[in-house]
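Attaching a single structure in structure tokens format; questions to follow.
Let's look at chain A:
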Amino acid sequence: MEMIKLTIDKKPVVVKPGTTILDAASSIGIKIPTLCHMKLHDMGIENKPGGCRVCVVEVEGRRNLAPACVTKAEEGMDINTHSMRAINARRTVTELILSDHPAECLTCAKSGECELQDLAQELGIREIHYEGEQSHYREDTSPAIIREMDKCILCRRCEMMCNEVQTVGVLSAVNRGFDAVVAPAFEMNLDHSACTYCGQCVAVCPTGALTEVDHTGAVIRALSDPSKTVIVQTAPAVRAALGEEFDLEAGTLVTGKMTAALRRLGFDYVFDTDFAADLTIMEEGTEFLDRLNRHLKGDKDVQLPILTSCCPAWVKFFEHQFPDMKDIPSTARSPQQMFGAIAKTYFADKINVKREDLVVVSIMPCVAKKYESAREEFATDGNPDVDFAITTRELASLIKLANLKFNSLPEEDFDQPLGESTGAGVIFGATGGVIEAAVRTAYEIQTGKSLEKVDFEQLRGLEGVREATVDVDGLELRIGIAHGLGNARKLLEDIRSGKSNFHAIEIMSCPGGCIGGGGQPYHHGDDSVIKKRFEAIYKEDAGKAIRKSHENPHIVKLYEEFLGKPMSDKAHHLLHTNYFDRSNKIES
Partner candidate 1 sequence: MSKIKLAEHVIETVQAICAQYNNEEGELINVLHGTQSKLGYLPAEVQELIAKELDMSVAKVYGVVTFYSFFTMTPMGKHPISICTGTACYVRGAEQVLEEFKRQLKLEVGKTTDDGKFSISCLRCVGACGLAPVVMVGEKVYGRVSPQQVRKIISEYQDGCPSHAE
Partner candidate 2 sequence: MAKVKSLADLKKIKDEVQSKMKLRENSEQPEKMVQVKVAMATCGIASGAKETMNYMIEEFDHQSIEAVVTQTGCMGYCYAEPTIEVTLPGKEPVVFGHVDKKKAQEVIETYVKKGELIDGVIPVNYKTIDE
């Protein structure tokens, strides 16, 4: 390949054709400020509308300044990234953005994590020379996501995630000129739309325009109420990311410190969603084997593939977009909801607390979990199985609020009985993990043999759509895995058109699975973070004494004491659900 030679800030640089000025500069350590641009290299996700114009640089011989994020390097280019002309333009453009942005930093949820705030600091902006009308939009609060579009800077990242990555298509740029904004159709509220609450828009929003609904206040109130017993469950992906909020290297596992912190925050019992993940495997795995065996016997009423159902955004996605296929996913509830159902029955009885006095809080890497916990079918007499679902970020802010020195906390263990988990439960946090956990159990149940090697490498990875076969003692299980709803759509369309021959498919809405969830610490466009979390999850799995769900002693005990066997009537009532056709649920 012919390489391209150019000069940036008087330094020679050689790059591959097609490299942008931004990447070329970064290859020699020159940082050009950006705002709308975002590139997740490993995921193949890039947002570069070339709209904010913050990254403009001076290219010798060109009439106008060039945006570094979209201008390709050309042979012999002579670029000055920080000429006074470029700096002046950059500052002016930033001032313009600020002139149409509410000065609410003090109370903004995004303060401290805001890329616009950082940019203004970096450019040393102390005064906004332009004043005038500011855009004003109705605030939109849904069960999971808050839209305060006054703070939108039109970077279009959310629109790109919603349309190109997730293919949910709820958000689009609407209107034009000064009135342009990203919004759902007819500027309706999100909860009237087909939004899945996957939260990927929140994950990439550079400002406070899109944030999760904050439940920290409610959690604090519950914790300070002496009449309540407050228990907490923590999802597998949280422990792989929480440390980032405390300046720990991405991928640092903080399971023990997290447990300690939760205990110090005043939770009466600190449990683990991983336990419920093991329970999910019992139910979902059994359901799968049931369907599979009937299918193998030639039962035409049986639908295969079976699809996983732990991801609430994915559930809402197919309810809206593929209602004709709502009978294909497993009926098993997600681990969060299984936990809630067991906690408010089995465990409440055990500690002799009335359902209404037991508060179940979950710590989730996800914003859709807020919506899931609020779904009507997951409540008894109006009392929800899970009272509050807070994100990894919200937990971090609670820990900071309580003035806990997180990094110096001791490593502590979960409480029992709902704190015991296996490696299978842990890997729920990464794409491919649910299906791997299911295979570990299904293999042993189906064959009656003991699985020698529990690591199914062929199911792991960060590619968007993966296919693998697993040899179950002679039976070739064909497995599909997709993360990101756009990838899920491809598999679903294949199923609909009869092209699919998978036995089972795992689907996670977020890139990377739950580790890349919308409630995780902001990655700010650095997707190496997600990779490190991914590695941490498998490290935790490898370090677990028990790595198969059905070997979890407390799960075994739960069935013995309470549920009977998987798919029993009781299990059905508490641990399974059904889905709704929401295709006509768009209301204007």
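The candidates came about this way: all candidates are chains of the complex that A comes from, given by their letters.
The criterion applied here is as follows: a residue touches a chain if its C-beta (ideal position, glycine included) is under 8 Å from a C-beta of that chain, and two chains touch if they have at least 3 such contacts; residues count from 1.
In this text the structure is predicted, and so the values were computed from the model without any measurement.
Checked against 1 or 2, the single candidate touching chain A in this complex is 1.
Interface of chain A with candidate 1 (complex): residues 163, 168-176, 183-186, 188, 193, 586-588.
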